[in-house]
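A single protein chain has been removed from this complex, and every other one stays in its place.
Let's turn to subunit A:
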Amino acid sequence: MAATLGGLMLAMSPAAAAAAAEECVASPELGCLSGSVRGGAGPADGVVILVEDPEGETETITTGDDGSWSVEIPANGSYTLTLDVGTLPEGEQLADPDQNPRQLRAVVGATRTVNFELGEPEAEAPSAESGEGGTDSLAGEDDGGDVILGDDVSTSSITPERVAQQAAAGLRFGLVLALASVGLSLIYGTTGLSSFSHGEQVTLGALLTYVFVSLMGWPLVPAIILAVLICAGTGWLQDVGIWRPLRRRGVGLVQSMIVTIGLALALQYLFQLVFGGGTVSILSYIPGTWTLGPVRLNIPSYYSMGISIVVLLAVGWFLLRTRTGRATRAVSDNPALAAASGIDVDRIIRLVWVMATGLAGLAGVLLALIFNGANWTLGMQMLLLMFAAVTLGGLGTAFGALVGSLVIGMVVEMANLVIPTDLKYAAALVILILVLMVRPQGILGRAERIG
């Protein structure tokens, strides 16, 4: 079968073969050699290529308008390609004349791509031979013609639009991060505990919403509300089941912190067990985008920023203006004194746990919507950033957590303008160190303490 085809092919006139070759598609009985001839000035048409098959028969191929050519390969073997340089467009030459003629193996059943590049023969070399200024600048101009953005991409690609875009992304990330950090800060303020399981509360919110929306088909808003309520419920359960008994027995803060680390690990692997290691997305479609000036973010981002601002204002109002809020601040100031003046310390602490885990759950939902997905490590990745934000802003101050989160969010999203992209989280933590060296109490360390 293959032999017959091969015979037919070779019997055809070159022109017919070239025409047929335009559509060469490899099949189990047929292979293809194909490629293109092009250079800085675009594709070159009408270039003649001689293809010599293993039996020494030669076929002539002419490139099409788009500079492409292809030839059918009826049998396995070594083929020799010779580009007729006389047929190149005027002023063009092969960038690598050593590669002509070219000998290579081709087989039935597959396409092999062979491209001929046109251009200055020493196009690769000039930077090494800086003495030859003439060729050098010519090559440079050629490049400049196609390329709007110059040579050094890493610096010249920083445009005001990109800075604005990434700053907006930083603001978005910072606001949502603040939701989670404020809770962490409140827990630290009232109980002195650094809760390492706070990240998993973030993951929980995202995954619960995924269950309600994607698996159970609920509308988004009720799903989010229920997920946040359940998250808040887990805060209540934790306090009843773990933290209050531990406080009652007088377990130290370090020991309690180790408990939170254990809880975090247990929850992480529980999530992985239930949801697998992959990314799940809450919405079954990719949300649209809105463009505001130079900034283009997806629609959930705008809602998330709005929700974050409203919720953060509500938390601030609660802490400053309500009786319970004032009691909360009193507890973090001095639990013994607060208890003596009639405040139910345990009740306040439980409320703080409920609030903190609810806020973390909300942050998780919003992050999953902004980033179009969540996985079991979502919270783990956020946790260090939250600690950084809380410490940066001033330990235990709710507004410090907000300011710290905004700084961390901005740094994370904008770091890759100046440093390698996989160092972006490291940059956030370096900023933390620098700020603490100048202001050990954090940015807002003296302002509005929770107590």
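By our rule, a contact is a pair of C-beta atoms (placed from the backbone, for glycine too) under 8 Å apart; a residue touches a chain by one contact, two chains touch by 3 or more; residues count from 1.
As a working rule, contacts and distances are computed from a predicted model.
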Absent chain [UniProt protein name; select from "ABC transporter substrate-binding protein", "Ferredoxin", "NADH-quinone oxidoreductase subunit J" or "Electron transfer flavoprotein subunit beta"]: "ABC transporter substrate-binding protein"
Residue among A:G46, A:P222, A:G241 or A:G277 touching the omitted chain: A:G277
Listed residues A:M216, A:I286, A:A336 or A:V438, member touching the removed chain: A:I286
From A:T113, A:Q255 or A:S341, residue that would touch the chain that is not displayed: A:T113
Residue-wise, where is subunit A in contact with the chain that is not depicted? 25-26, 28, 31, 34-36, 38-40, 66, 68, 76, 95, 104-107, 109-113, 115, 117, 119, 123, 143, 146-149, 153-154, 157-159, 162, 165-166, 169, 173, 277-279, 281, 284-287, 289, 296-298, 367-368, 370-375, 377-378, 381, 412-417, 420-422, 424-425
